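Take a look at chain A:
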Amino acid sequence: MLKLRNIQSFYGNIQALKKVSLDVEEGEIITLIGANGAGKSTTLMTLCGIVPARHGTITFEGQDITSMAPEKIVALGISQVPEGRRIFPYLSVTENLNMGSFLRSDTHNIKKDMDHIFELFPILAERRNQPGGTLSGGEQQMLAISRALMSKPKLLLLDEPSLGLAPLITKRIFEIIRRINQESGTTILLVEQNANLALKVANRAYVMETGTITMTDTGKNLLANEDVKKAYLGI
Partner candidate 1 sequence: ADTIKFGVAGAHSGDLASYGLPSVKAAELVVKKVNANGGILGKQVELLVEDDVCKPEVAGNTATKLVSDGVNVVLGHICSGATKAALGFYKDAGIVVMSPSATTPDLTLSGDYPNFFRTIAHDAVQAQLQVKYATQVLKVKKIAILHDKGDYGKGQAELAQKYFTEAGVEVALFEGVTPGAMDYSAIVTKLSRTKPDLVIWGGYHPEASKIVAQMRKKRMKTAFMGGDGVKDNTFIKVAGKYAEGVYATGPMDISSNPLAIQAKKEHQDAYGSDPGAFFDAAYSATLALLNAIEKAGSTDYDAIVKVLHTDLVDTPLGKIKFDEHGDATGIGFSVYKVENGKFVEQK
Partner candidate 2 sequence: MMKPILEVNNLTMDFGGLRAIDHLNISIQKGEIAALIGPNGAGKTTFFNCVTGIYTPTGGDILIARDGGNKARRINGLKPNVVTKHGLARTFQNIRLFSSMSVLENVMIGCHPVTKTGVLGAILRGPATRAEEKFIAEKSYAILKKIGLEQFVNELAVNLSYGAQRRLEIARAMATDPFLLLLDEPAAGMNPQETRDLDDLIIRIRDEDKISILLIEHDMKLVMSLSDNIHVVDYGKKIAEGTPEEIRNNDVVIKAYLGEEIDA
């Protein structure tokens, strides 16, 4: 479904991605782990077209999207929960969710989905008219995930979704990830620091170090891998 081949990207003159190649098949949950600053977030931003890829190619469902404008890429069915949440601070919770469905036109389903979201995260329902900027850190994280869900993507990119969430909610998030993957067949590319949980949920995983993919295997195998254990699981 998604293919990255030898992607290189830069911030100004700092090279953040040196050589990134990865594949995501339809219906999979893929996890990307790696130390801080390895380039995980950059990978996601590059494939959405926000950070331009200077070399290499990205194909999505057979289509070359390497130098496509972000809004066009998104329109193909890719949605991202970005690092730092990026909640619209002056829009209310409901409006933020509505922005998630910006490209959708099935109005009555949108309403249903929104109700569903409020069931999943009751705290958001309580805060529905509050400006996004005044939410607590964790509430914002929930909102960011919900907003991405509202767009009903084919491929969902999650950048550290459990950041700042209470243990109970973290568990719920991982349940949701598993569920939308199974029920709606959404493909998921997950970046996580909480490697333990992430590898458990993943079909396959990639390990990234300083801008390069260094290892790839099934989630189970990586969980058992000594190097991974030492570097990322803290065991």
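Just so we're on the same page, a contact is a pair of C-beta atoms (placed from the backbone, for glycine too) under 8 Å apart; a residue touches a chain by one contact, two chains touch by 3 or more; residues count from 1.
On how the list was made: all candidates are chains of the complex that A comes from, given by their letters.
These numbers come from a predicted model, not from an experiment.
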| In the complex, chain A is touched by which of the candidates 1 or 2? | 2
| field | Contact footprint of candidate 2 on chain A as seen in their complex | value | 35-37, 84, 123, 127, 130, 134-139, 141-142, 160, 163-171, 193, 195-196, 230-235
